[in-house]
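Written below as structure tokens is the structure these notes are about.
With one protein chain removed, the remaining protein chains of the complex are shown where they sit.
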Amino acid sequence: MSTVVLRDVHKDYGKVKAVRGISFECADREILAILGPSGAGKTSTLKMIAGLEAVTRGEILENGRLVNFLPPEKRNAAMVFESYALYPHFTVYENIAFPLRSKSARLGAETIDTRVHEVAEMLQIESLLGRKPAELSGGQKQRVSLGRALAKRAEILLLDEPLSHLDAKLRHHMRRELKKYQRSLNTTVIYVTHDYLEALALASKIVVLNVGVIHQIGTPSEVYNNPADTFVAALIGQPSINLVPCRIQIESAEELVCISRDGSFHVPCPLAAEQLPPDCREVLVGIRPQYLQISPNLDDRGMAGEIYVSEYMGTDSIVEVKVGDHILRALTQEHNYCIAQAARIQVLKRDIMLFDMHTGKNLLNNQDRVYSTKS
Amino acid sequence: MKPGERRWQDRYLPYLIILPALVLTIGILYPFILAIVYSLTDYRLVSPTRHFIGLTNYLDSFQDINFWYSLAVTLLYAGLTIIIEVPLGLGVAMLLNHEIRGIRSFRFILIIPLMMPPVIAALMWKMIMAENGILNYFIGLIGAAPVPWLANTYSLLSIVLIDVWLYTPFCAIILLAGLQSLPKEPYESAMVDRASGFFIFRHLTMPMLKPFLILAILFRTIDSLKMFDLVYATTKGSHSTMLMQVSAYYEAFRWYNMGKSLSHMIIIWVVIFIISRMLISWWNRAMQRATGTER
Partner (left out) sequence: MKRSRYLTPKRQTLIWLTLAGYAIFALFPLIWVVMMSFKSHIDIISPVPKFIFTPSFENYKAILFGGQSMQYEAGQTDFLLYFKNSCIITISAVVLSLLAGVPAAYALARYRFRFKDDIAFTFLSFRFAPEIAVIIPIYILYQKLHLYNTYVGLIFVYQLITLPLIVWIIRGYFEDISVEIEQAAKLDGYSWWGVFTKIALPLVKPGLASTAVLAFIFAWNNFIFGLILGSSDTYPSTVGALGFISYESVLWGQMAAATVITIMPPLILAIFIQKYLVRGLTMGAIRG
């Protein structure tokens, strides 16, 4: 059983408040991703779970025990550092064997040797066992670092941006490998990243962190389809979501419209009048790029727009359309748009998100919204 | 042990680790404190008693012409050594900053004087500067009269010469490290802008070298103010070379005026303290300016 619970945890570095009261739970054998931009406090949180940083306020429980004052050498956790933190004076073999040689591990020489080779084989670094870290490439170092963490067979595996220094292809490959390892070793994993793709792909639960505060905790699907606020919505998705400030206007008894200040941007409002919070007239309309429908046929319904820029990406194109004063990003599989071409822009009501203009909070709280097709 | 408690070991661990060094330090601090205490007494080694006489030693010193003379000689000595060694060291450093053949040998030869015991260096020069020594021989070769290097009129300058011989390498090494640490880009863009050699030196090199210059001046000043070995070995402290520590030595171990001697030492110590504080804060500012981390 290896659960991790954080309750109202704070971390101050002198006057700087890096972590401001976060709480979340990671269940046994779950992969939990902490997602956020740099400076969010992700690494501080991870180090507090590892015991490498002291908790300023709040409680951290591992397996139900309060571990705030438990020193790192006594915690049943292993960590892969962003900088890999390999021991430069040891060979790869020694690096992986090091945690196994500690007094608390109490393993015999043979067991240690078997374990090291086991891990090396799993990570395909057997040929590197005699080398020193200085002779390794980035990807190799990352695997050795992972090997050192896995060799321990700790209950909790902590990963600090393990893939961020790898090139795109390798990153993709390692993502899949990581998922495999976790399943075979059955450990609880807490994974820190600023790359939302990694979080979505790997985790069963995502904690979105920004400037020391949690914005949302949810499954990948929840976080993508039902972002708690504009920050989460903008963080996840490439190209990022379109946010347009609008007023809500009453067209008729059932139909409400969100309309921008200059009137050029108008979409149906996904909420009925009684569902809107009182006094709420100004909102941010959120539309993911793939839901923006562009039609070159000027007789179609929709907003009047003009093609601004088109970027060919292979399967898709990122097209920027000018609607009034707003530039909207769209993801489409049509590649033949010309600059300044006129078009009509439409969005389905069900694809529209609504956020409060001042708090940024998501006004729709549909837990059961289901999305298919395009991603 | 409850996991909620912090172990007492964690709080006091650093103190435990540092304890042996601390014990040694206290062993040395205690005499320092005694020094201050004794300087306020009329302690003479020959008499068993000592009486607290307050600042009498200090006041006597301030009225004693010999004290001021000794202080003046010391300051003169420090001034001369710095004025000669720092620019000379800079020149040598600039010469050494080229990757020409044999430069490594030169760099090693340069530090040889620095690695010798100052006393031994002084003895060597004593042999060279003797009345019938090799130095006067060379002087004779160019037709001048032999110089009594270690006699009263010249002895201070001779000791300055030995100091220069010993410690110019010190300045040179530090300044060489400074020169080698300078970033290339400003120079490259200056050359593209066709700046003259002097301009580059004055406005690019010198400001960036400032921290290193200050460090060299700092260490040389303090060591010059404290100089003892060279004087004792060459002239055993003649009148014109009576530096502060030398006179304090005689005051304490020939006339046994411990209290008085210590008062001299405390005074020079205060001078050293003030100068070093100034130079260190100057160095800090220069470092910040050079690395662009000013606040």
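Just so it is clear, A and B label the chains in written order, and each chain counts residues from 1 on its own.
Methods note: contacts are C-beta pairs under 8 Å (C-beta built on N, C-alpha and C of every residue); 3 or more make two chains touch, one makes a residue touch a chain.
If you're wondering where the values come from, they're calculated on a predicted model, not measured in any experiment.
**Student:** Of B:73, B:248 or B:290, which residue touches the hidden chain?
**Tutor:** In the full complex, the listed residue that touches the missing chain is B:248.
**Student:** Which of these touches the unseen chain: B:58, B:106 or B:154?
**Tutor:** B:106
**Student:** Identify the residues of chain B touching the omitted chain, counting contacts across the whole complex.
**Tutor:** The missing chain touches chain B at positions 13-15, 17-18, 20-25, 27-32, 34-35, 38, 45, 92, 95-102, 106-113, 115-121, 123-125, 127-128, 132-134, 137, 165, 169-170, 173-174, 177-180, 182-184, 187, 212, 215, 219, 222, 225-226, 228-229, 232-233, 244-245, 248-249, 252-253, 258, 261-262, 265-266, 268-269, 272-273, 276, 283.
**Student:** Touching residues of chain A against the unshown chain: what are they?
**Tutor:** Residues in contact with the chain left out: 47, 50-52, 71-73, 75, 77-79, 81, 83, 85-89, 98-99, 102-105, 148, 152.
As a convention for this text, only the chains that are shown with their structure count from here on.
**Student:** Measuring from the mean C-alpha position of chain A to the mean C-alpha position of chain B, what distance in angstrom results?
**Tutor:** Inter-chain centre distance comes to 59 Å.
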